[in-house]
Every structure is written in C-alpha cells, then in structure tokens.
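In this view, the complex is presented without one of its protein chains, the others remaining in place.
Naming follows writing order (A and B), and every chain is counted from residue 1.
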Amino acid sequence: MSEPTGAMRLPRQLGEVIDRGEPLEFTWNGRPCHGYAGDTIVSALAAAGERVFSRSMKYHRPRGLLTASFHDPGCMVQVGDEPNVRGAHRLAAGGMVVTSQNTWPSLRLDAKSVNGLGGRFLTAGFYYKTFMRPRFAWPAYESVLRRFVNGGTVSPDTPHTRPEKRHAHPDVLIAGGGPAGMAAAISAAEAGASVLLVEEEHGLGGHLRWGSEADLAALAELAGRVAAEPGVEVLTDAVVIARYDGNALAVLERRHGGAEAERLIRTRAKTLVVAPGLIERPYVFAGNDLPGVMLSTAVRRLINLHAVRPGQRAVVLTANPDGDAAIADLKRAGVEVARVEDARLGGDVSAAVGRTGVRAVQVADGTRIDCDLLVTAVGWTAPTSLLNASGDRPVYNPRAARFFPDASRLPGDVLVTGGIAGDGSLEELTEHAAAVGTEAARRAGRIAAARVAATPTRRAAAPLAPGPGAGTGPAAAVMPPDLPVEAHPELFIGRTNGFVDFSEDVSAKDLRAAVAEGYDSAELAKRFTTATMGPLQGKLETVNTVAVVAAATGASIAGTGTTTWRPPYVPVTLGALAGRAFEPVRYSPMQPWHEAHGAVPLVAGAWIRPDHYADPAAEARNVREHVGIIDVTPIGKLDLRGPDVPALLNLLYVNKWSKLGIGRVRYGVMCADDGVVLDDGVTGRLADEHYLMSTTSSGAATVWEWAENWLQTEHPDWRVHITPVTTAYASMNVAGPQARRLIERVTQGVDLSNEEFPYMNVRTGQIAGVDDCVLWRIGFTGELSYELHVPAGYGLHVWETLLDRGADLGIGAFGVEAQRILRLEKGHFIVGQDTDGLTRGFSAGLEWAIKLDKDDFVGKPELAWQFADGSGPRLVGLQPVDRSVVPEVASLIVEGGHIAGRITSSRMSPTLGRSICLAQVEARLAEPGTEVTVRLPSGRLIAATVMPQLAHVDPDGERMRV
Amino acid sequence: MSEPASRGPASTGPGATGPASTVPVARSPIAPPPPVLVLAGWEVSGRRARAGLTLTDCTPLAKVQLRAPVGGGAAAELGVPFGRAARDRDGTLVAGSGPGEWLLLAAPGQGPALAVRATGLASRFPGELATATDITHGRALIRLSGSRGAGVLAKVCGIDTGDDITPDGAAFRCAVAAVATDVIRDDTGGERSYLLHCERSSGAYLFGELLAAGSEFGIEIDGFTPPGI
Partner (left out) sequence: MTILLPCAWCGPREATEFAHIGEVAARPDPGAVTPAQWREYLYLRANPCGWTSETWYHRMGCRRFIRVERHTETNEVRPVPAAAGARAGEPAP
C-alpha cells in the first residue's frame, strides 16, 4: 500500500504517535496537504517533502525544521485567524488553513530576501542608528518597517472570547513530565501528596518518547503507574510559565480546537519540583540556519514520533550519546549517513552550503560532502527559568559544558531533579527523582500541617485522614545523593560565522561587534543586538550568546554568567492572562421597574442607577410643583449599636453628637486626619443604643472600613457593633409639596403631622403593608420629603404602590440628574464633586458644623490650624451675570492672569430659569457680591457674582419644614 | 398553598391607574426563572433540575446576624466557633462567620423569631455587648450542590476546597467572583454542597457568574422548596 501522506513518510515506527487509521487534510499556502491524527502541522508538511516553513525576521532567509518542538524558531505559521502558531508543536487538524508568515509574494520567492544581499549593512544596532535621523521622518520609516515585521496577521473579525481561569492547590507541582517528573509524581503521590504534573509536550515521557525499545518499555511502565495514582492530576500540552513568592505558579493549559485557546491555572503549590529536562543547543557555524540543518533530537522526534524521514543523505556532528543514537535512527530510517564527525575525537563542521536548503557540508578537514541533511549534537542548555524565578543563580560547570542549579540558593519549597540536576542512567535519574518526590511530599506535608493549624475552618472537624495534610509521612528529610555529572566537550561556536539567535537574525559577528562598541557584558550585548529577545526568549540562544561575549571579552563563561530568565516561560495570549474579568455590578430591587420605564442607566461605581427617564428638567419641576420619587438604594446605611455609639459619632464627625434624642436625625460631615472632607450624611437615633447612619452612595464601603479601623485599632475598648445594611433596605425619596398627602395614604402607625414628625426626625412604621420600614424626614432636594427605607424584598412592591396611589397627586419618578439639579438649586454640596482630595473642612462651607471645642475628633488639629490661619479656598454660590450661560464644570476662575478658583457644579435651573453654580474660590474673593471672572473652555471670559449663600432656591429652608 | 404571581412590568407607571398588588410578596434579587410560584411569602421558581449539579436561590431563608464578644458567655452558649457551622436542636444552621460574628439561617419567615431568640441569648450575659440583626432582606443566599461544586468554586474563588482545609461544616468569608461572600460547606446526604451568602445587591451578579462557571459541568437551576435548610 502506498503512503498517501507523502514521500518522506516512513513505515510504522515502534513509538509513533500518529494514528494511521485517521487521515486528515489541511491546506498549506492554499495547497492541500495530508497527514494523520497525531501529526504536528510541520511533521505532516515534512512528510510531504516540504523543507521551508518561514522566512527569517531581518534577512528573510529561508528557514526549516531545527528542533521539531514548540521552540523551533523556523516553524511559526498562521492558522486561520491565529498568528504565530508554533507549527512543530500544534497538532494538525482536518480543515486547517495554514499559511506561512512574513512572506511576499510567496514563501519560495520572497522579495524581501534582498535584505540578505545587503546583510552586511544590517549590523547590530542598524535600526537604532539608521532611522534616528532626521527625527521627523520616523513615522514614514515606521510605516515601511512595519511591513517587514515577521509576525502573523490579526483579524479584526476574530470572535471575542472570555477564557476561563481556575485555581488549584496541589501539595506538589511537578514542572516536567519526563521520566524524572513521572517518577517524582509517583513517589510524592505514594507519600500521600496531591500532585499536579505539568508536561509541555502532548504526552508524558520526555526523551523516552523518541527513544529505544527499552526506553518505550520504561515509559509504558512509568505512565501506567502515574495513571494508577488517583492523587496525580496530569496536564499535557501545558506549561508552568511563572513562579512567584510562596510558590504561586501560573500554569498555562492549551486547549486547542475551541474558541478558547488557552486557560490559565492559578496554582498555589506547597512544594515545586523543577524537572524540565534539557534543551538541545544549536551549533554556530556558517549556514547553520539553512533548512536541512537539524538538531539530533529533531531527527529523532521526526523519525520515531512522526515516522518522517528527515532527509536522504546526512552528515552528523556528534559529541554525545544522543548524537550517536540519532545516527542509528537515521540508518534505520533509510537515510544514508555520508559522514560522521565525532567532536569527542576532534571532528567539526565548518559550513553548510545551499540556497534554500542544505546541498553540501564542509567538514573540519576541508572535505565537501554532498548531502541534504546536517545533524548536530553538541550539547545541552538547562532551562533554569523557574529556578531564576525562585531566586537561584545557576552556576556554569565547564566539565559538563552547561549550567546547574546552585543548591545553596534554592528556597526550601523548590526542589530539582532530572537532567537539569545531573546526568546518569535512566535508573539513576528515576531513583533520584523518586527520592525528590518523597521529600517534596514531606516538605509539603509540613507546610500543609502549619496551614491547617492556622485555619479555623479545620477546627472541630473530623480528624484528618493520613496524608501530608496530617503531617504524616517520613519525618526526616529524604535527600538523594547528587546525580553524576558526565563530561561533555564545550562546543558553542565553530570556526565560521553563523547565527546565534535564529529568531532575531543575530550572528556571532554581530555580538562581537557589540562588544567592540563597548557593550561588553551579556546583559548589554543582549539589549544592543536583541539576541535572546525573540520569540524563543533565549532557550536556544542564551548559552551561545554568553560564550561569544565571553570569548570576545576574554572572560570565562562562568565569569560572564547567563542573562536572567523572567516569566513567562513561553508566550501567553493576553486573553488567557486577562481571563474572565470579574466586574461585580449592583442593582436595586426596583431595577426591573426602571428598565421597564425606559430609564437611561448611569454607572455609579458598581451600581447601575437611573440617570433619567425622560426630560430631567421636567422631572425636577415636577418635584417642585407636585411630588416626585427617586430610587436612592445605593445610599450607604450602617446599623450602629452599643453604648459607645455617641463616642464613635463624636470621633468621626466634626460636629457634636452627645445629645441626639431618640427619633431625631442630624446631618454630619466626616474629615480625615489631614482635615480633608471624607464623607457626609445623616444619622438618626432609632432607640436608646441603636442608630442608623447614612453615607454617600460612593462612600458606603469607605466609611464602614473607616469606622471599623478607628474602632479596631484606636478604640478597641469601645462597645459598638457596626453592620452594613445598605442593601437590606430599598431606599426611596418622596419629595415635593404633595409628599405628605401621599405618604399618609400608605403608612400605618406613624403620625405624619408636622408637629409630631417634624423636619430632621426619624420614625419606624408600616408602609404599604410592609413592617419595619424606616422614614427619615430630610431634604436633599430642598422640598418637603420623606426618605423611606423598606426591607429590600418588598422594595418593588412599595415603589409600585406609591406610584399607583400618587397618580392623582401628579407623582413622577425622577433620576439622578434631576436630583443633582434640585440639590444644586438648594446649594447642597456633593463630596468629591464640590470638594476634592485637598478640600479641608473650612473650604467646604462647614464653619457652622465644625466644633473645635470638642475634645478630639478625626482631623481636629488640621482644622484648628486652618481656622486660625484662614488658609485654603472657600465654597461659594456663584451667579453668572449673563443668566443664560452655564459655565462647564471645571471652568477656571481667573484673577489678574492667575487661577483663583474653579466651577465645581453648574446647571440651568428649571425652577429659576437661570444658570446656577457652586465654585471653589480664593478666600479673598468669597465675600458676597464680589464679581469674579470665569474663563470658559472656549477661552471666553464671563462675569459672575458671588452669592450671599450656597442656596439659590429657598435659602431659608421653608419649603422643607412645612 | 401557592398562587401564580403577577410578572412583567408594573402597570403603575406615572399617570397609570389601577390597583397595585395588595398582599406584599417578597422578591429575591435573583429573578426566578419560570414557572414562578409564591411560597412562604416569597416569589420563587418552581423549576426542578435533573442535573447532578444545581444552583438554587435560597434568599427566602431567614438570616440573622449575631454579634457577641469573642470568648464570651454568649459565644460559649452558641457553641460554634469562628470558621465552623453546625445545626442546633431547632435545625437552625449556625455559622461562625467572623470573629465574634455568627450567621443564623432558618426556614422562611423565621427571621423575627430568630432575632428574638438571639436577643434573648444576648440578654443572659448583661456584661457583654451582644446584638442580633435580621438581615434576611439584606443578603442573597445561593446553594451550589453536586460533586462538581468544588470545580465551579475553583473557577471563581481562590480558596482551597480540599477536605484538609475546608471540610464539611467549614465556614469562611472570601472573594467569590470578586464579591465578598460567606461560604458554608454544608454537604447534604453525603454530597458536596455550598451555601454562598453575599450582599443582596450583588446577588444577581453572583448567581450569573456561578451559572456561567458551572456551564461546562452542565449546571442547572433548581427552584427553592421550603423549608430549604
């Protein structure tokens, strides 16, 4: 039977991950391509004989397979509307539309590859130097350069998704699901720990997956034991992208195929086991980026996992047993191995030659060998990202030619095993890992036991089942002997110039030039050349970069040190980071009525409130002439009980509270200790030791915390209970000349006459059949008004009853805008609108309220000093001389070329038919009758007169006292 | 026992005439999905779920907050420490919701009686400031039931729902979908179940977020059935 999926497809391989029973078809640059389930996009293309998958960033050089893993710099492709897909990792799926990125007009004939001819001019720092002058031309440069950026394209039509996040709390998180990670997981679970095992590849096993028959048997055995452990949760195609203090770990779970591509798991692990294995390092020589130059692990993955023949005729440079194993794999796959250069015996390659792929290789002795494949196995890079994030500084070991963790700097809740910790046989590695897993479980158990002991939810519960949480398991530390470290030749840079950073097109020569220009440390050279700053973030490039800089500066690699790896370890979509944004919204019980009656919503903090239903001016006029009703549920309400409530009120408010009688209500203002106005509202006394405090809507939470802070930290001996009851009550203000007539119709048990229930009093009673309602007689609007607080579940019922029973009285609902007009007519200031973060009490018209003869109250010293020196602006009522002009809020008041104040509130008054304002002005301009100059945003100057008082309507307050 | 409640926009807008409902019916902040019934004086959903994971609006339950000194006589009498919840002889669920703070949950309509009982308890310790507040109308209460309930919580809440830290009977306050929420693990019939208690005005939002988080597990709304605790 012929192979339908391509000329390079091999017969069945022992460890292959493709399902030959499930063929699939997708398109590559518009042409159909066949593969099998289990193929990556690039393995399917390679099976079909494709060698070039992208063009490089700067020089537009053709690029092919290098690592055959997620971290393959040449294999980024566009899939549908998703850019920058890692093609050597992403599994192929039927119907995928795959295109190459950064190519024009096509991948084969890329016009921009002329960059390559002029490459010697595009040296390090070229962009910085060339496009800086003349400065004004940068926008033009930028628009051209943008087209040369090698990202994919983002579609504006991509559906918007809200990726989910979740939290996880494993005892032990194991980063890396190779043999070491699996062995650690098994032993940790056997010790009773809950384990999250996170593996970047599509399956567990690490290098065993593309290994020998014995490796595959070992993998099957380990995988079986992992699967049999109920305490182990396995995540494949997932990566630990970051570690923060206390093992806060961000785990990225990829979920391909759905609208939700990635999900973030916010993990708080008690211990972390770092077992990511090793990343094979490329070699630097001329032509090292040509399609057909591959790492030994890449050819082993292609052959053993995907049954793809990587080439026809190969040259192999090997310095280690993995390279030797690749040679055996190549031979078995029918690839002619034309030459083996053994670096351990002095072998080397000096150049790969070709235009769109390798056609020949020149080896150390000068021989030129025709071939289409060059395989290198020159050593390993330890991916120490999570160790860096744990405060570790990896140390270079020249004997092994790689960096190792510095055990002395690792925190106690981070452990290391596997290839990153050392070498050795599979048995040695898994033994080490098993011991590390047991120790990780033991340490997790100690941490868990401490947390359980500190947590009250655990108390009096059933005794813990045996496990780490119970503090059982081995009592003493189990630390295995260190893994052996095998010698490896130090092979970084060959004799010729080649690429160090494939993603950024940075060559060894560029780095040497950077050092010559004075950027003589790894960190500086990195920033100047952008080496290690591309999509791979140094996974392939870091150590070679350090080696070049070390050689150029004459320092050792150990002395040069690595650049620091910072999170995230791999790219993460912004959607996954953002996740489902929790934005709580709050509604009043009357919200269904507002919606049904066309209320225009106003977003006020978390609250959704009706701004207006129709014309706000008409709504305001109706309050003055008949009666209106407004939903004021968001007004903050605090239930205060206890013998020391008066002391608390005296402390928090600037005015006096000792003699408030039962049934009485008083207005109060709070300042902070810097004397700045914090909040205002009224407080009523319902019973002997029972008060109800109201706050501004936006200040409800602040005042509650403010009061608790003073109680808990300054006066813990005071006996006061504060309970927030803001939304226990539906609150509505009934205001207007007809208010009493309406309230009388629905209220039982309260004498509403002005004599029995005068202004600034509070009563409780039954409204519309609902018990336990609270009625305040107060007047923010300046009219006769009753503020009703009814148990919230009945709010809609009472609201509807009032509107029904008030129909003949001309009742109309009004919104926040009409209320703002009414209060401005009345000259009532709003904290945060007519005051700001610098407005002290005497700047808010509060001379009458501030009682400096009280023993102490919050803000008293500053207010006393302000009273003494008369400093700060003053709040005044302002009347534009041209009565038709409404100066915008924040219009400036100017005086002799200086700013002397500002308009804080302004409206056209429907009651007076003229403009009205409140303003903050310098104290010397605050005298009634003073004419000031207001500068409108247009620049026009108008005259305005300071009023004798803040109120424009009914300054004597007769209307609300009737 | 039950009667259909009038739904839809009120017919009593400005200028409209006609009688409003005369018998007060209490409403939850969470709009009940049809069929809508009135049970125990509250408008509730008559829907019955078939799924293994359910969300129920339990707002009609009576809720009383009791405050008393930590380590005092009233606290000892209650016998439930901060962090734990248990039922008393009358079947009232008593939760130690904060330091010196208890949440009492009982069948609908029991609020005043519960408050009186709590006040009575307080009055036996005259040296202590002990107060009871009926917060039935001030809070929303939601029950999340089913073995996947912990999975739903893990999407909206950072607390460890494992048995080590939060076993059956655990009571703790934390952020759930960014809303401060009292969570009580109150397993029913051996199955995992959580009560979530928050400010009334945030109830509709929280219910919606829990439904959204549970959709991948097949969550369904189940109506409230008295006594419901």
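For this structure, a couple of remarks:
Definition applied: a contact is a pair of C-beta atoms (placed from the backbone, for glycine too) under 8 Å apart; a residue touches a chain by one contact, two chains touch by 3 or more.
It should be emphasised that the depicted structure is a prediction, and the values quoted were computed from it without experimental measurement.
For the chain that does not appear, the touching partners among the shown chains are A, B. Although one chain is not drawn, the whole complex shows that of A:A454, A:A477 or A:A581 it is A:A454 that touches it. Of A:D365, A:D673 or A:D808, it is A:D673 that touches the chain left out of the display.
Of the candidate positions A:E427, A:D688 or A:E705, contact with the unshown chain belongs to A:E705. Across B:A86, B:A180 or B:A212, the residue that sits in touch with the chain not pictured is B:A180.
Shown as candidates are A:P11, A:G246 or A:G598; the residue that touches the absent chain is A:G246. Listed for chain B, the residues touching the missing chain in the whole complex are 70-71, 81-83, 98-99, 158, 172-175, 180. Residues 244-246, 248, 268, 451, 454-457, 673-674, 705, 708-709, 712-714, 716, 855-856, 860-862, 865 of chain A touch the missing chain (whole complex, contact as defined above).
Here, only the chains that are shown with their structure count from here on.
Of all the residues in chain B, the ones that touch chain A in their complex are 8-10, 12-29, 31, 42, 59, 65, 67, 81-84, 96, 129, 131, 133, 135-139, 151, 154-172, 177-179, 199-202, 204-206, 209, 212-213, 216. Put simply, chain A touches chain B in their complex at residues 164-169, 194, 266, 268, 448, 451-452, 455-462, 464-465, 467, 469, 580, 582-589, 592-593, 596-597, 606-607, 633, 639, 641-643, 719-721, 723-729, 768-770, 791-797, 800-801, 803-805, 807, 811-813.
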